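A single protein chain has been omitted; all remaining protein chains appear in their positions.
And then chain A:
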Amino acid sequence: MIHLTRKLLSGITLAAMLGIATVSTQAATLHMAWSQDATGLDPHKQTAFSSLRLLELIYEPLVRVDASLQIIPAIATSWEFSKDGKALTFKLDPKAKFQDGTAVTSADVKASFERILDEKTGAAARANFLSIASIDTPDAATVVFHLSQPDVPILTAMSDVNAAIVPASEIKAGSIGTKAVGSGPFKLDKWDPNAKEVLSANKDWAGGATGVDGIEISVLPDEAAILAAMRTKQIDFALLNDPLVATLVPKEPSLQLNREPVLSYHVLQLNPSRKPMTELKVRQAISCAIDRQEVLDTASLGEGKVTGPLTIPAMATDPSQLFCYKRDVEKAKKLMAEAGFADGFSATVIGATGEPPTAAAEAQVIQSQLAEIGVKLDIKMMELNVYVDAWLKGDFDMAIALNGGRADPYTMYNRYWTKAGNLQKVANYIDDTLDSLMQKGRAETDPAKRKVIFAEFEKHLAEVSPWIWLYTSYSYTAQQKNIAGFVPTPTGTLFSLSKVTIQQ
């Protein structure tokens, strides 16, 4: 009897909970916070993390990647490479509509890509689309990209919001960047730079109904203040950068921390055009002298994991198998002696203040580790823009960097490790093996074979050690426990906010 009552009671509780759950999913605004605001609204030009995260909620690309980085439909419902790999055909979703009510047609796709390719635009992702020779639009729902050479990674590049489809009419009017008219789940009602964004649900979104009526994003520059606001329930959801703040979140009973390994990587960039980093053995000695796990543990409280060059989960190999991923000071000293630097040398390492927040700490750990093989590092921390300027000119001996990742290894690294790479003057190292493996990986359509090619690429890159890859960190989002349905992904996208609901 008692048993039965209990069952009955729990049944009633469950029903009640379900009831509450269904009632509460309507009419709600998600209050969100981040410490750095978007810097602009032109989806083709923005590269700042916050800008991309905001624009992903407003604009849509042809395709998207899911949490495991597989390509899934967005504006396009299906796509296909031709046999020779030189034509890529998309079928568009007939329900897809821009927020001004007009349908998304093949003409908009063509105009968007022409805008990206036009040098006058200054589009950030242009370099990824240079293989596009022409674009055909046989009908309003079909787009064919003709490529000058087989280019498999182009599909992943198209999943980026930097390749968003914008209305042809807005391009003509010259209003991209001042007005945000996308086809995504939310409309931008108000943007007050460095203060707040107000988004409302797009009722006509082809992806279905959103879970909340709107999102209000507040810019709270101090992350400790974000945490305070979450404690008092003013904020439902927040992006956090600083691992120090993130690790405090689980201590609050009402809050939940989501952590997800990201594609971007912390790296010590050596400059192989400067002596003595021109010597392979010196670079290898540096690689052997660095204890990556200690860098991670000390600078980032162990929040992250040691990585090789490939951070993409489907492509990554076991980093412990890579060259000198287990610290070996004796080997390092021997290599230094062989290169003629038994007494070590002095060099300067640059870093950007606060970007990432761990930069200075990483530099200090590396400084003490390299001191053991006689390398005297002078640490120079700079304001971000000053750092970017020096970095782009390749004007450094060594640089602590947090470099962005992409869902495809070719798109991620062709800028550095191909002979024609736009950032060769930053990388300052290339050899035939790297270049030919990249070209092979670009043309190969079979995923299993691609994995083998890029594993070889990774092994070789770690061996020639132009850079010392350290670790990938987590992206952190903090949320109240009554927020349901958020899916963190390695790209850091907040797109799943479109299906998030607020439970009572």
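Please note the rule applied: a contact is a pair of C-beta atoms (placed from the backbone, for glycine too) under 8 Å apart; a residue touches a chain by one contact, two chains touch by 3 or more; residues count from 1.
In the analysis below, contacts and distances are computed from a predicted model.
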Between "Cytochrome c oxidase subunit 1", "Protease", "ATP synthase subunit a" or "Peptide/nickel transport system permease protein", choose the name on the UniProt record of the chain that's been left out. "Peptide/nickel transport system permease protein"
Contact with the hidden chain, among A:R53, A:K110, A:R126 or A:K333, goes to A:R126
Considering the whole complex, which of A:A28, A:I132, A:L188 or A:I235 touches the chain not shown? A:I235
Hidden partner chain, touching residue among A:S254, A:S346 or A:N385: A:N385
Which listed residue (A:G40, A:G214 or A:G485) would be found touching the missing chain in the intact complex? A:G40
Out of A:L220, A:L268 or A:I400, which residue would touch the omitted chain in the full complex? A:L220
Using the document's contact rule, name the residues of chain A that touch the chain not shown here. 33, 37, 39-40, 45-48, 119-124, 126-127, 178, 192-196, 216-222, 224-225, 228-229, 231-232, 234-235, 383-386, 388-392, 401, 403-404, 415, 422-423, 425-426
